[in-house]
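Each remark here refers to the structure printed beneath this line.
All protein chains but one are shown in place.
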Amino acid sequence: MISITSDPIDFGPAFTYLQTAEAGALDFFFGVVRDNTNAKAVEHLEYEAYDAMAISEMQKIADEATRRWQVLRYVIIHRKGELRIGEVAVLIGVATPHRADAFDACRYIIDTIKQTVPIWKKEFFSDGDMWVNATP
Amino acid sequence: MISITSDPIDFGPAFTYLQTAEAGALDFFFGVVRDNTNAKAVEHLEYEAYDAMAISEMQKIADEATRRWQVLRYVIIHRKGELRIGEVAVLIGVATPHRADAFDACRYIIDTIKQTVPIWKKEFFSDGDMWVNATP
Amino acid sequence: MYRKRTLLKLPVRYYLCAMNQSVSVLLFGITRELVGQSKLTCPLPAAARVSDLLDALKTQYPRLGDLKSLLVAVNNEYAEPDTRITSTDEIALIPPVSGG
Partner (left out) sequence: MYRKRTLLKLPVRYYLCAMNQSVSVLLFGITRELVGQSKLTCPLPAAARVSDLLDALKTQYPRLGDLKSLLVAVNNEYAEPDTRITSTDEIALIPPVSGG
């Protein structure tokens, strides 16, 4: 289950989807909007996505995770639009028979999302804004 | 927040408790009752705990995790009593500023719980039962 | 013959488990099932150590000796074999754990 949404990310359906009788371990990673970056106060964020390609890149990552580890089910949900402090920007969930695979696969997915998926984060401060990693 | 409960584990309050403005990453591990162990069908489980000592040992683990990584908040909730397939036996949640610490701390906590905390699991099969790791 | 063996066993138990103090031992999981109760009382010498308790219990309940590990907690802490125990301590047997 992979999606990009402008609405708040709902944990309940993600959890329900991951529950299968063979699953012994579920690992969920929530990326949350922090109130600061490099000690500078963040007021809010905006995420912009190249939706079709982002979905396609996230699918590649999920496929690779499923190839490397014994992944029974996964969810990847990325938020876009304006987010306030404390809101969930991304939710990754992985169900596996045993726990090591759940941690490894979940971590691989979020680490790789940050490297390859065409989604961009803009941080807004009291005195300006910047595209993370990109503003020269 | 550390507890042992006979009731189903409730995710909502755990999630709410972990949310602080400095938290950028939350990792949650759910240990779930699987339908099989070593390919043998499991019908249900029972967990028995030496409550006072189990809480004390979990507190040591949480303290050590907080010493090793930048843990803002944590929750450790372990279920006891009879559990059916698909029910959550243990929930670990860790909030950190950055994601590597969340994964590392969460994994350390569950790995160490399995080694040192006085809680015992009995698996029930159609033809008998056994205390995991302990039945000679 | 049967009666004689039973009588012969008694002094051994007496020597190991009937001395100057009496400690309560909490039992969990497989130890609770092997012993058939969730708490037992074991008489021990006044200066007894954890290892003395384990020796006494394994003699009285030989199946405890089949466990791949059997630790003792004293006042909610894992105890070493040479830790001294008294009747006011909270003592528990800790068979191999399997939480999580």
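Per-chain residue numbering starts at 1, and chain names A, B and C are given in the order in which the chains are listed.
By our rule, a contact is a pair of C-beta atoms (placed from the backbone, for glycine too) under 8 Å apart; a residue touches a chain by one contact, two chains touch by 3 or more.
All of these numbers come straight from a predicted model, not from anything done at the bench.
Peer 1: If you put the missing chain back into the full complex, which of the shown chains would it touch?
Peer 2: For the complete complex, the undisplayed chain touches A.
Peer 1: Given that one chain is not shown, which residue among A:Glu22, A:Asp35 or A:Glu48 touches it?
Peer 2: Considering the complete complex, A:Glu48 is the one touching the chain left out.
Peer 1: Where does subunit A touch the missing chain, residue by residue?
Peer 2: Per the touch rule, subunit A residues meeting the hidden chain are 31, 47-50, 52-54, 56, 78, 89-90, 110, 113-122, 131-136.
The working rule: only the chains that are shown with their structure count from here on.
Peer 1: Please identify which chain has its centre, taken as the mean of its CA atoms, farthest from the centre of subunit A.
Peer 2: C
Peer 1: Taking each chain's centre as the mean position of its Cα atoms, how many Å separate subunit A from subunit C?
Peer 2: 52
Peer 1: As a quick test, compute the distance in whole Å between the mean CA positions of subunit A and subunit B.
Peer 2: Taking the average C-alpha coordinate of subunit A and of subunit B, the gap between them is 23 Å.
Peer 1: In subunit C, what residues contact two or more other chains?
Peer 2: In subunit C, no residue touches two or more other chains.
Peer 1: Using the touch definition from the top, which residues of subunit B touch two or more other chains?
Peer 2: Within subunit B, the residues that touch at least two other chains are 31, 110.
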